[in-house]
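Right, I'll just put the structure down here and ask away after.
Shown here: the complex without one of its protein chains, the others still in place.
Per-chain residue numbering starts at 1, and chain names A and B are given in the order in which the chains are listed.
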Amino acid sequence: MPDIAFLALSGLVIISAIFALEARELIYGAVGLAFSLIGVAGLFILLGAEYVAMFQVSVYVGAVVVLILFTIMLVRRESGRILDEEEPGRLGRAGILVAGLVALAVAGAVLLLVPVSLGAPEFPHVSLQELGRLLASSYAIALVILGLLVGATIVGGLTLVKVEREEKSTGATQ
Amino acid sequence: MGLDVWSLFAIFEVVVFLVAFPLLVFGWLMGARGKNPIRDAPFESGQTHLGEARQRYMMQYYPYLIMFIVFDVVAMFLFTWGLAFSGMSSSQNYLFLIFIAILVAPLGYASYLAGKRELW
Partner (left out) sequence: MVTLLQAAPAPQEIISLILRIITSRTFLEIVFFPGFLNVMISAAFLTWLERKVIARVQLRIGPLYAGFSGIFQPIADGVKLIFKETIFPELADTKLLMLCALGLMMLAFAPAVAIPFGEGLVIANMDVGLVYVFAVMSLFPSVILLIGWGSNSKYSLLGGLRSLFQQVAYEIPMWFSVLGIVMLTGTLNLTKIVEAQQRLWFVVPQVLGFAVFFTAALAELERTPFDLPEAETELVMGWMTELSGVPFMMGFLAMYTKLYVMSALMTALFLGGWSGPGLLPQPVWFLLKTFLVASVIVVIRGTFPRVRVDILLRTGWTRLLLLALANVFVTVALISLGLDWVWRI
């Protein structure tokens, strides 16, 4: 019997994502995204990656969604609503039908050809203390590159602030 | 009962929900009295409100949000370092210290910019 928690969390992820795509207001879309990402964090927990799950919540839902919300709020209110969409025409409906059939075909092929069990997979359990050691040894190069990337991003952000302030104080673009 | 920690967390949240949700419903039902333009206006200390409420406030601070995302990810890696710190060899520690140094340099730059007030 498949794990109820897995089904519930997967349902949360998918339904929230659909809601985020179909919502009339962009703000609701961002909220749907937030719920979807929380569901993903729950899936991480089911896989035993609690540490990653916590930072998934903290980085994605706590920071990225906040940035998205802030950006939406800066857009003027009239365009905050998605304009009325037309009903998909005949071509559109045929397209949806084809997309659905293709999805079914792919899913069927995967289920038949690849040995898939519906329970949680066996995962190698890495203790938290191991993570740091692994990062410094096996993934050392990746860590340094990541550090450089992050440093560049910070400098970029600061430069943006500096440029904007300079534009404001001089009063004209240069 | 031998439940794992996340089930306990879920149960606790359900308990909070079971208290909060009926309270909200109760409060909503207690009041509903119909529309009244004076009561329903946003509060502006007695003045009638003018202009859009949703404007571009505090937009100049948005780089802070970007930096927050960046430092959030950094914190994730730093915590893995902190957890493994006592068990790691010194060369591995130096690697993480290089990582921190790469990040502290822009932070120093930020402090320097902060000193020049008009730019921060």
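Going forward, a contact is a pair of C-beta atoms (placed from the backbone, for glycine too) under 8 Å apart; a residue touches a chain by one contact, two chains touch by 3 or more.
The structure presented is a predicted model; accordingly, all values stated were derived computationally and were not measured.
Peer 1: Of the residues listed, A:20, A:73, A:135 or A:150, which one is in contact with the missing chain?
Peer 2: Of the candidates A:20, A:73, A:135 or A:150, A:73 is in touch with the missing chain.
Peer 1: Which chain A residues would touch the chain omitted from the figure, given the whole complex?
Peer 2: Output for chain A: 1, 3-5, 27-28, 31, 34, 46, 50-51, 54-55, 57-58, 61-63, 65-66, 69-70, 73, 120, 128-129.
Peer 1: Taking the full complex into account, what residues of chain B touch the chain not shown?
Peer 2: Per the touch rule, chain B residues meeting the hidden chain are 1, 3-13, 15-17, 19-21, 23-24, 26-28, 30-33, 35, 37, 39-45, 49, 53-55, 57-58, 61, 64-65, 67-68, 71-72, 75, 78-79, 82-87, 93, 100, 104, 107, 110-111, 114, 120.
Assume only the chains that are shown with their structure count from here on.
Peer 1: Mind pulling up the chain B residues that touch chain A in the complex?
Peer 2: Residue list for chain B touching chain A: 6, 52, 54, 56, 59-60, 62-63, 65-70, 72-74, 76-77, 80-85, 87-88, 92-93, 95-96, 98-99, 102-103, 105-107, 109-110, 113, 118-120.
Peer 1: Along chain A, where are the residues that touch chain B in the complex?
Peer 2: Where chain A meets chain B, its residues are 45, 51, 55, 58-59, 62-64, 66-67, 70, 73-74, 77, 128-133, 135-137, 140, 143-144, 146-148, 150-151, 153-155, 157-158, 160-162, 164-166, 169.
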